[in-house]
Every structure is written in C-alpha cells, then in structure tokens.
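On to chain A.
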Amino acid sequence: MKIKMILKILIGVTVIGGGLGYFTFQAMQSSWSYYYSVDEFSANISDMNNYSFRIAGRVKPGSVNRDLQKMNLTFTLAGTKTEIPVFYEGTVPDNFTEDIEVVVEGRLDENKSFKAKTLMTKCESKYKAKVE
Partner candidate 1 sequence: MSGFGNFALLLALFLSGYAVVIDLLGSLRRDPGLIKSACNATVAYMACLSVAMIALWVLLVKSDFAVIYVAEHTSRALPFPYKISALWAGSAGSLLLWLWFQAVFLVIVYCKSEFKHRSFSANARMMANLVSVFFLIILNSDKNPFELSKVTPVDGAGLNPLLQHPAMVLHPPILFVGYAGFLITFAWAFGQLKTAPDDNSLPLLKQAQRWAIFAWLFLTGGIVLGAWWAYEELGWGGYWAWDPVENSSLLPWLTATALLHCFRTYNRRSSIATWTVLLGIITFSLCVFGRFLTKYGLVSSVHAFPNPGLGILHVVLLIHVWVIAGALMLRNYIRKKNETPHAGIPSHRFVILNNWLLLLLALVIFVGTLFPFLSKVFIKIIESLSTQAGPPRAPITLAPEFFTKITAPGGLLLLLLIGLCPHLLRRGFNKSWRIILGVIAFAGALTIWLLTCSLETVRPSGISGTIGWWGQWLLSGSPAIPCFILSGFVLVNLLADFAKKSPRNLRWYGARIVHLGVAVMFIGIAGSGGYAMEKTAALRVGDKTNIAEYELTLNDLKVEYGRNFIAVAADISVHKGDKLIAKLKPARAFYSASRKNVSEIDIRRTLAGDLYLALTEVDNSRKLINLLIMIKPLINWIWIGSFVMVLGTLAVLLSSFKQKAITAKEN
Partner candidate 2 sequence: MDYLKWILLGVCVLFVILPLLTKRTDKTEKKR
C-alpha cells in the first residue's frame, strides 16, 4: 500500500515538475539576453549575430543625434577601449543625456551596428528607476 502511494506521489511530482520546468524554460528562451560590457561585446563581435544582448556602456559625448521627425536616436556607446554605434527607435528616458551610463538591449544588424529595442538609464537617486 505504501509503495503505491509513494509511486503516485513520485509520478505526480515528476509530471508537475517536468511540466513547470519545460514551461518555464520555454518562457526563458524567448526572453533572455546576455549581459555584456562594451569591451567584452566588441571582443566577441564575430559570434554575436543570433542572440539578443544587453550592453552596458557610456554615451559618448558629441555622438548623440536625435531625429524628432523620424523619431529615432543614434549615438555611440563607449566602453573603456572600444565603441559601438547604436540605433534606437522608441521613447527615450527623461534623464538620457551625454556621458551617462546606459544599458541597451537588442541585436546586432548586418552593418555591425547595434539595433536597440530597449534603452535604460541608471537612476541617480537610490530609488525606483524609470525603465523603458
């Protein structure tokens, strides 16, 4: 009798656990992105085409170009040794400006320029930040 019960529980846990695990994994697959710094990203740039990435760097002063008519933004994301050109279409966070730390999320396009679909700025106060 007892073995039957243990078997039942084991099967139940495996089914539920397996189901949950598979489901969670599926959800992860579609929404994960690797997190890099600019220099790390540039170092591996030949491998980068198929994945979604988050890159952290600094906005290079003088590189910001906003086109309000076409509603896009281009700038250069700078690390300590390397740089990446970024193209972004979307709402720009209020505190975006030159020389601040930002995180972009997106993919590399054919021209080796980074097409960002998300742009996040670090919040200055130790409080909730605005996220695009």
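A word on the picks: all candidates are chains of the complex that A comes from, given by their letters.
Brief remarks on what is shown
Going forward, contacts are C-beta pairs under 8 Å (C-beta built on N, C-alpha and C of every residue); 3 or more make two chains touch, one makes a residue touch a chain; residues count from 1.
Being a predicted model, the structure only gives us computed values, none of them experimental.
Applying the touch definition to chain A and the options 1 or 2 in this complex singles out candidate 1.
Contact residues on chain A toward candidate 1 in their complex (touch as defined above): 20, 23-24, 26-28, 30-36, 40, 44, 47-48, 51, 54, 56, 66, 68-71, 90-92, 94-95, 97, 103, 105, 118, 120-132.
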